[in-house]
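Structure below; questions to follow.
Left out: one protein chain. Kept in place: all the others.
For clarity, chains are labelled A and B in written order, and residue numbers in each chain start from 1.
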Amino acid sequence: MTENSPSEGTFHLMGGEFTNAGSASSELKSTLIKVGVEKSIVRRVAIAAFEAEMNVIIHAVAGTLRYEITTEAVTITVTDMGPGIENINQAMQPGYSTAPDWVREMGWGAGMGLPNISKHSDLFKIDSVVGEGTTLEIIFDLKEKNADS
Amino acid sequence: MELSKIIEIVHGAVVSDGGGIDAIDITSVCSADLLSNVLRYGKGGALLVTCLNQPQVIRSAEISDIPAVLLALGAIPETDMISLARDKNIILLTTQLPMYTTCGLLYTAGLRSCVEEL
Partner (left out) sequence: MLTVSAVAEKLGLNVVVKGDMSQIVSGCYISDLLSDVMAHGKDDDLWITLQTHPNVVAVAVIKGISAVILTNERNPEPETIRKAEAEKVTIMVSSLNTFELAGLLYMMLKDDGSVHAGTS
């Protein structure tokens, strides 16, 4: 995590590591503010990144969150070694969740993670192989303001 | 509404003052124990009312530009939650009142919700 620069970087995420959950997104948020990304976009990126980060911590063994900031866009790629998603359409439905009860008792697993990421981003791609893992690519335009979702 | 007024209404106690309560003006309230709901609907500048007492509540507040968190029903914040709140300058308050009464009193006092559609 030490090699992260204002324009790109990688965070390593551990499944089940709830104590520091959110620290990657928090650091990313500070970076975005530092490089002068507009406040409302910073907020959208941070929220989407946080949801993606939590997904890895809740469901996967481990994963990485990569970011790249250019003058055009912020791109976040989250790759995990996890169970994969059997039915992506179902997973995208608000309220659908496979999270266990104890995760729900921690305030997560409401089945809003992926819908939230999709809602806050300008482009959202998801690719998943059952038994192997899931990759999300989340893009936020910096040029045109707020293409409505 | 001034945060100090809110503290008075709910008979709240201050656990962490986030570097200063006086300057904070609360424009809306978000009440939930599901953090994705906070991330989706919580407005910047809102007060978050919840019973969750762990650090991810502070993370969610920080990520969503929420300056203050109020723990209802006498929930005792975990040590990690308090230290993260101090670290991130998030105001952390507690009240003995249940969530329903807390919401009822704040709504009656004129505060409204925080639906934000992007």
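In this section, a residue touches a chain if its C-beta (ideal position, glycine included) is under 8 Å from a C-beta of that chain, and two chains touch if they have at least 3 such contacts.
Keep in mind the model is a prediction, meaning the values are calculated, not measured.
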| item | value |
| --- | --- |
| Chain B residues touching the omitted chain (full complex) | 29-34, 37, 41, 49, 51-52, 73, 97-101, 103-108, 112-115 |
| Residues of chain A in contact with the chain not shown | 94-96, 101, 104-105, 107, 110-111 |
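Following the convention adopted for this analysis, only the chains that are shown with their structure count from here on.
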| item | value |
| --- | --- |
| Rounded Å distance between chain A and chain B, as computed from the means of their C-alpha atoms | 24 |
| Sites on chain B touched by chain A in the complex | 33-37, 39-40, 44, 50, 52, 54-57, 59-60, 62-65, 80, 88, 118 |
| Chain B partner contacts - residues on chain A that touch it in the complex | 18-19, 21-23, 25-26, 29, 43-44, 46-47, 50-51, 54, 106-108, 110, 112-113, 116, 119-120, 146, 148-149 |
